[in-house]
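One structure below.
The complex appears here without one of its protein chains, the remainder shown in place.
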Amino acid sequence: MANNEPLLRMQHIRKVFSGVVALDDVNFTLERGEVHSLVGENGAGKSTLIKVMTGAYNRDGGEMFLEGVPVNFRAPEDAQHAGVVAVYQEVNLLMFRTVAENIFLGREPRRFGLIDWSKMNREAGEILRNLGLQIDPKAVLGSLNIASRQMIAIARGVSLGAKILVLDEPTSSLTEREVGLLYDVIRRLKAQGTGIVYISHRFDELYAVCDKVTVLRDGKYIATRPLAGLERIDLICLMLGKQREDLEKKGATAFGEHHEAQMPEPLLETENLTRGRRLKNVSIKAGRGEILGMAGLLGSGRTEVARAVFGADEVDAGKVSLEGKPLNLRSPSDAIRAGIAFLSEDRKAEGIIPEWSVRENMTLAALPALTSLGVVSRAKQNEIVDKFMRRLGIKASSGEQKIRELSGGNQQKVLLARWLCKNPKFLILDEPTRGIDIGAKGEIQSLINELADEGLGVLMISSELEELVEGSSRIVVMRDGECAAELRGKDISQDAIINAMAETN
Amino acid sequence: MAEAITQPVAAKRGSSSFADYAPTYGAAAALVLLILANVFLTPNFAALDNFRNILVQVTPTMLVAVGMTFVIATGGIDLSVGSLMAIASAVAAVSLDYGAYPAILAALAVVTLIGAFNGWLIATFKIQPIIVTLALLIAGRGVAQVISNGGQLIPFSNPSFEFWGKDSLFGILPVPVFVMIVIIGLAIFVLRATIFGRHVIAVGGNENAARLSGISVNRTKIMVYALSGLLAGIAGLIYTARLGASDASQVGQTIELDAIAATVVGGTALTGGRATVIGTVIGALIMQIITTSFNMNGIKFSYALVIKAAIIIFVVYLQRPKSH
Partner (left out) sequence: MSHSETLNEINAGAGRSMRAKIGSFLQQQGALIMLLLVCVIGFARYEAFLTPENLLNVLRQNSMLGLVALGMTFVILTGGIDLSVGALLAVAGVIAANLADRGLLVALSAAIAATTFLGLINGLVIAKARIQPFIVTLAMMIAARGLALAATGEQSVRITGANESFNWLGRGLIGDFLPVPILILIIAFAIGWVVLNHTRFGRNVFAVGDNDEAARLMGLNINRVTIAVYAISGALAGLAGVILASRLGTGQPVAGIGWELDAIAAVVIGGTLLTGGQGSVLSTLVGVLLLGVIFNLFNLEGQISPWWQLVLRGVILLFVVVVQNRLTRLG
């Protein structure tokens, strides 16, 4: 009888966090060999649902059946034993240990009670090869890039005999080429009958790999549909709870046309920035009111440029000047004082202070301006918080809620507000819309546009080519720490960027 | 739809202060309980003299613990405080001939500088605080003994110095207690309301984020350890003034552990990013009242240790942060 049952059935799931209902009567069904996407706005409850699914949270109501058998996971290890394995938004592996150890932790092959290292490395190599990956099992995990780490997390899940693999925004830190690799792996697993739950805010991906989609909105179950034949705009309507007519006027991104042919008044200029082998003679110019896009593969030096301009890393040589005046950048505070702001790509490690409230996180960089005689004005803080919570539509119970309790996308908005409230002259955005839902993405994009129109200079680093193409007036493409190309006006296209990123010399 | 979630904004703002102090309530309740129990069980406990005595005795630990709270808030720890007390004591004792206030200034300047040196090592070399301050704990005790000619007891008679340990204001408020209250008040204000206080906690909460938000992490750390050194120095001087002699080999021995215990009992997290001076005050009082009441009841030192340990764990357990 178990054979007629779906792989996983969740019914009437409910989860409450100190008064906030994160999930309310949610249903979810996963079949064998199915790639099933969960979509919804930031804070809709996607991450919460999969945490319930994988035993990381205990549910407050509802039932769960695995192959028809009722289950009740009290911890992630319970779920793992039952074959439900998750790869989380932030990859959770052991950085100091080798690839093989990460794959086999807790079930290392043994001989005479001692670990059989050669067997372990050999088997790890096999598992990786079966997934079409060529990674040295003896490499220390921390020395690999994020894409590889993610693959290893998946490999571990697969080798555990996972029946269900849960991927929460797996591509948010991958470049397009790496995403392709992930697709390959997903298709292989699907063919073997593994059920896959896939969360992503990027619609291209949903249509590329998913069979079905379940929509959540404000913690409630809205619908489940096959993706084939479902138009994008209808999916967005379901997510946002709007009618089709309301949306039809808007384009795919909210940037609108922002291509400008002539060079605007110069604002920020770098000259021959060099830092070890990561940055080589990078010279870029950005104008007032211009959105300068920056593309490149992971590790191509995109983030390094941003960090150098912001004074976060010391450079070996090179100059940065703002409004024609050379800057002496020894630390971020120098850059901030000059009017530069930087939204980091790594929200958790470099952005939020998890134990702090939304208010304190949002006003952290602006504190000097809110302080007289060393005393911070609570009233001025509240003013900023009220303004930006409204302006960016931040979903939190109040400004006093701890930021770690917010969904990923809402945390991102708070961090954006941290910089906007300082009225910077030049804003560096590293993957600004990562993890942000399609509605909010549009809002943020048009906000950036508005700010640029008011004279703000923007450097926008993004892995999403569509966003770059539509949003930027010029695009710098980085490769191996160098400016490989600069595209402007009619030259800008996704193909042109890809060619410039990938070209080898 | 968003309104449903955003609507309680106004209502929630008022209650925020409750959440701020929640970790302290367990300790506060424990303190009240401890005092009540002693009032009934310990003869002569509820006397003004006794309370005054408790406050005088807790002063050194309290001052050190307040400094420790700032250090721990940044995610660090300062084991060197006891040795810094000894150095301050020795420096003051050997320079009293130049007058009480020059001696006090010299002593405080030296320990503040050593504290800043701690912070400088920790910040620039990125070495773990526990090991840097351990080295200073060892070396500092040696330095104090070198200054005092091999750790000899140096008695002195200098009324204007001894004023800070032995006298009372208006005949009722002992000077050390007065100093302690002023410093506690300042510390509460600095940590809660000033930008420096915010920076301290931000550094402990997420150092990278703090740096990228324009906070000078190194300067904050150096200042915090310098502050800890300064407060340890004041504690050492008050203790010395009260004793009427400088005992560089004994002053402040193991006080770092009492101070850390008081801080943690008060609800400050050793991981940094969360700190409360009021909690530390309560924690230090709890520890002192335990010791005093054991003494008054004639409980043997050895048993007192065991019970003290149990109380520390119990109070810390009461206020550990809740998670689902």
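Miscellaneous remarks
Going by the order they are written in, the chains are A and B; count residues from 1 in each one.
The rule we apply is simple: a contact is a pair of C-beta atoms (placed from the backbone, for glycine too) under 8 Å apart; a residue touches a chain by one contact, two chains touch by 3 or more.
None of the values given here were measured: they were computed from a predicted structure.
In the complete complex, the hidden chain is touched by one of A:Val69, A:Ile115, A:Ile233 or A:Ala317, namely A:Ile115. Looking at A:Pro6, A:Gly33, A:Pro266 or A:Gly299, the residue that reaches the missing chain in the full complex is A:Gly299. From the options B:Gly140, B:Gly197, B:Gly214 or B:Gly236, the residue with contact to the chain not on display is B:Gly140.
Touching the omitted chain from subunit A are residues 56, 75-77, 80-81, 86, 88, 92-97, 101, 105-106, 108, 110, 113-115, 132-135, 139, 143-145, 147-148, 151, 156, 177-178, 180-181, 184, 277, 297-299. Seen across the whole complex, the unshown chain contacts subunit B at 79, 121, 125-128, 130-132, 134-143, 145-146, 150-151, 257, 260-261, 264, 269-271, 300-306, 308-310, 312-313, 316-317, 320.
Definition applied: only the chains that are shown with their structure count from here on.
Chain centres here are Cα averages; for subunit A and subunit B they lie 43 Å apart. By the touch rule above, subunit B contacts subunit A in their complex via residues 1-2, 4-6, 8-13, 15-16, 19, 193-196, 198-199, 201-202, 205-206, 208-216, 273-274, 324. For subunit A in complex with subunit B, the touching residues are 17, 20, 43, 57-58, 217-218, 241, 310, 312, 331-333, 335-337, 342, 344, 349-357, 360, 364-365, 367-368, 371, 374-376, 382, 389, 393, 395-401, 418.
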